[in-house]
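Have a look at this one before I ask anything.
In this view, the complex is presented without one of its protein chains, the others remaining in place.
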Amino acid sequence: MTAETLLYLESVSVSFDGFKALNNLNLAVGSGEMRAVIGPNGAGKTTMMDVITGKTRPDEGRVAFRNYALTSMDEAAIANIGIGRKFQKPSVFENHTVWDNLELAMKANRSAVASLLWKLSEEQRERIASTLKRINLEEAAMRRAGGLSHGQKQWLEIGMLLMQQPELLLVDEPVAGMTDAETEKTAMLLRDIAQHAAVVVVEHDMDFIRALGVRVTVLHEGSVLAEGSLDTVQNNQRVIDVYLGR
Amino acid sequence: MGTFKNILSAIFFLVSVSVASAQDVGGLVDSLATGSFSDRGNAVASLVASGSPVVVPILQALSDGNLYVRKADSKVFIATESGEVFKLVDPATGADAGTAQKAEIDKIKVNNSLRETISNAMSGLTLFSKDGKTRKDAALAVLKSGDATALPALEKAIAAESDPSILAIMKTAAAAATLKSDKPDDAKLAAIDVLSKYTDRDTASLLTAYAATVEGALKDQALAASAKIEASLNSWAVVQNVWYGLSLASVLLLAAIGLAITFGVMGIINMAHGEMVMLGAYTTYVTQLLFKAYLPGLADYALIAAIPMAFLVSGAMGIVIERSVIRFLYGRPLETLLATWGVSLILQQAVRSIFGPTNKDVTTPSWMSGSIDLSGGLSLTLNRIAILLFAAAVFAGLMILMRKSPIGLQMRAVTQNRPMANAMGIRSSRIDALTFGLGSGIAGLAGVALSQIDNVSPNLGQGYIIDSFLVVVFGGVGNLWGTLAGAVTLGIANKFLEPFAGAVLGKIIILVAVILFIQKRPRGLFALKGRWVEA
Partner (left out) sequence: MISQHIMARFGKAGTVFLFALLIVGLAVPSLNLFTSPDSALHVPDYILALLGKYLCYALLALSVDLVWGFCGILSLGHGAFFALGGYAMGMYMMRQIGARGVYGNADLPDFMVFLNWKTLPWYWHGFEFFPFALLMIVLAPGILAFVFGWLAFRSRVTGVYLSIITQAMTFALLLAFFRNDMGFGGNNGLTDFKDILGYSVQSPNTRAVLFMLSALALGLCFIIARLITHSKFGKIIISIRDAESRTRFLGYRVENYKLVVFVTSAIMAGIAGALYVPQVGIINPSEFSPANSIEVVIWTALGGRGTLWGAALGAIVVNGAKSWFTGVLPDAWLFMLGALFIFVTLFMPKGIAGLFAGWTTPAKEKKNADVLAEAAE
């Protein structure tokens, strides 16, 4: 194990109308670690993300981030202690400009009063500008985010996460529907982020995961089936059964 | 007064078959003309004691001042003024006894105390009426007054009574009379026991009042009996509130169930839902007019004919609205809300322009008038019962339609997964229109029912729209059982609050409670859980 444990899920179970989306799930992610989570549809990947970010309350179990018990916090509070999330569908604020999207995501006091009195400092202005450059959207800065292409939206969202400066980043299928070139660029951006934060990536694309070259956790029917390097889990008989069996 | 005439004729009929007793009565009647007022009182008492039914018209005539004595032979007649002369009728037999000049006869005078004696006696005598309802009313009158003088007549009546329900009331009345009579204590104790079984507020206060006048065992028994009645009255009050609550619930259910389809299943906010109800009510009105004009013999069944008519009219209107407005707004619920509000304004104004702003009169068919009386003062009116059954039938019918029929299956398929349903060859736009038409048609059915208990006016629907939404939201969107539970809960809660909070405040409390409830459980009573309900 690397460094200290940052995120810790212990015996987490969630059920919807009797269907067990998560079943006694255990997971630990270290500080600064990058982790890939794979699994067939309905394995509980998205539900796991929902539980960590406070969208879904677990029926049982404990979820800890640093010294915080996440199960008793709401989405906003969890986001504010440094957990960022990128959704499967690109979700940017379509009616705002690319610039405003980044400005809203930038780490700052989130209270209503602070927002009313908010004034962008020169330094912050430059940070936004440099992020725009990093995600290749300088030219589109003043365009409505709704007018961006699919890939551009994905990058903008990653840019927003960069502005948010999270300690832990949850990324849901970042390269779905992307061209090869875009996929490569995305992998680069993620590795970039991973230098300052722990990252959990959910992905179906095995090539992409291989490109990331990180530890892999396989979920199946709401619990962990296997864990290790991509080669190890790919040779695991149970994993093969689940993916190829039936 | 009309009933009294019936009693009289019934009694005259009796008289003709019992001439023997009539002759005895004849002698007693003549004694009314002699002596002082107190002598006349005694004569009245003797007449009453004879138990003969012919006594009633005689006493009535005496009380009304229509009883005269012929100076020539001191015989007593019932006389009515007819032009110059008086027509005489033999009081005992009811036979015509010729005429007399005014000077030939004298009116038999009565004073107030005599009049009271007569009226008490009369109530005792109607106990022998041929008409069951009259006998029952007479017994109830004695029960209320607890008049001891009626006791002998009551006892005779009890002996003659064959209707068990009236017999029970008579026995209770006799018990009440016994309390005020000079009968021995154990008879009175038995009477208290009888009274304690009669659940009625007046009986309870009669017992309490009696307890204040006596001591010892009688007092204790009377108080205990009174308390027992109160307790039973209270439980009847609960039953009554439940009944009123169910009755309100059936109305709420009818109004809301169409909305449960359009809002709950399809997710369309139809602010014109109330107007669909209103159209149903007006359809009922028009159907009734048509029946009165063309099929007057069947006018009583116009309401039955109105049921499919209202369904078709409101349903067709619903389909028109869906095709012309709503289908362009799927996925934009707030816009749908505003557009359908516009539709509701137009429909209201259209109806106002066609039928005028005033209330229209929809008559209740004879088979739905009247009521079933239960003990404890509870009376179930037939129209409310009919609406309750109707609501249950509509609910059951809808349930079967949604669950068992192919069209219901398609409706559920489209609302759950539109692309998949399309892929399977279901024409989803057609199903949308039909589903919306179904919801609207059911609103029309609600209108048929509401035409029986509410004012049929252009504003009819407005009064139900907020309630209906609350029922659906409270019950849990997308769940017909939830709508049923929501309607029953809100209906009963409303009626239980009314007695001590008043109707308006009760309604406000319900509104506030539902608002709080929705904030606590935004998905309603029967919430669906899971990923697919996420907004």
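By written order: A and B. Residues from 1 in each chain.
Please note the rule applied: contacts are C-beta pairs under 8 Å (C-beta built on N, C-alpha and C of every residue); 3 or more make two chains touch, one makes a residue touch a chain.
Everything quoted here is computed from the prediction, not taken from an experiment.
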Field: Chains in view that touch the one left out, judged over the entire complex
entry: A, B
Query: Which listed residue (B:344, B:415 or B:479) would be found touching the missing chain in the intact complex?
result: B:344
Message: If I consider the whole complex, including the chain that's not displayed, which of A:138, A:192, A:207 or A:241 touches that chain?
response: A:138
Statement: For subunit B, residues touching the missing partner are 269, 271, 325, 328-329, 333-339, 341-346, 348-350, 352-353, 462, 466, 469-470, 473, 504-505, 507-508, 511-512, 514-516, 518-520, 522, 535
- prompt: On subunit A, what residues meet the omitted chain?
  reply: 53, 55, 74-77, 79-80, 84-85, 87, 91, 93-97, 99-100, 103-105, 110-112, 115-118, 125-126, 129-130, 132-133, 138, 141-142, 160, 164
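The rule is simple: only the chains that are shown with their structure count from here on.
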Statement: dist(centroid_CA(subunit A), centroid_CA(subunit B)) in Å evaluates to 66
